[in-house]
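For this depiction, one protein chain was excluded, whereas all remaining protein chains were kept in their positions.
Up next, chain A:
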Amino acid sequence: MVSKTEEDQLIRLENQVENGGGGAWEYLCLVRKLKLRRSDKVFKYGSAILSDHKKRSALGPEEWTLYEQVAIAAMDCQRLDVAKEYIKVLQGKFHDSKRVGRLEAMLLEAKGLWAEAEKAYSSLLEESQFDQVIHKRRVAMAKAQGNLSGAIEWLNKYLEIFMADHDAWRELAEIYVSLQMYKQAAFCYEELLLSHPTIPLYHLSYADVLYTLGGVENLHAAKKYYAATIDLTGGKNTRALFGICLCASAIAQLTRGRNKDDKENSELHSLSAAALEKAYKQESPTKVSVLSSALRSLKVSS
């Protein structure tokens, strides 16, 4: 989870490094800690450090982690020659290392040689059956080849063993959503919510999936989860506020004709509409008229 202070720090370091100030090593460490994908910058500044013999020796034992990080960034930027050089250096230092073997297999993947990469991963798995990262790389390979159902199969097998890996659940949920299998995606998001109930973004994604599924039950549940997101973010999440308005109007449309003593529904709707207008007045006052006309049309159709 990247918090606002960490993001500010990251942006500050990025500007500093780009404008020629020092601090490239801190930037690389921060990117590694926050697990972000800034491959072009990591590659540029990392290889600058690694080409300079003085800076390289100043790092001490950390230089091997830097080699690994820049090798992966090079593969992402499609500079496979540079990645190969770095991996050779690592191989020279650490013979018979599984981590370096994994990097080599990733290089084969980046080159597009799927069969060889598959063979390399299977041989690595024979030695250590329960290496999580290699299982996940297999899933990523299936995804890269466009074989999404194969990726789902592998990922399901992985999750049967390692049920606590919330990154894998998130990945599975996103694959299901891309294939429009919303019921299964809802199940994955439920697992995520069980393990991390305090992250508002998971509540938001779950509510989105429920709203997409439709039906009165799901709409009521979606409204509850949008409300939970608003609770967790202190009312600042605009998407959740919009979600509540849409859910309320959709519910009212579906239950039109039945007994309409659902005052809580309309109260929530008007409250979130008021909050939205206030937020828009603060952030972008030019769009307030567009917003109020949209909200009015929602209310009219309800």
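In this text, contacts are C-beta pairs under 8 Å (C-beta built on N, C-alpha and C of every residue); 3 or more make two chains touch, one makes a residue touch a chain; residues count from 1.
Operating definition for what follows: contacts and distances are computed from a predicted model.
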Field: Chain left out of the displayed complex - its UniProt protein name, from "N-acetylglucosamine-6-phosphate deacetylase", "Ubiquitin carboxyl-terminal hydrolase", "Translation initiation factor eIF2B subunit gamma" or "Membrane magnesium transporter-like"
entry: "Membrane magnesium transporter-like"
Task: Based on the whole complex, identify which of A:V133, A:M163 or A:L254 touches the chain you can't see.
output: A:V133
Field: Hidden-chain contact residue, picked from the options A:R12, A:K93, A:K236 or A:R256
entry: A:K236
Query: Residues on chain A that touch the omitted chain in the whole complex?
result: 1-7, 34-37, 40, 43-44, 47-48, 50-51, 53, 72, 75-79, 82, 85-86, 89, 106, 109-110, 112, 132-133, 136-137, 139-141, 143-145, 167, 170-171, 198-201, 232-234, 236
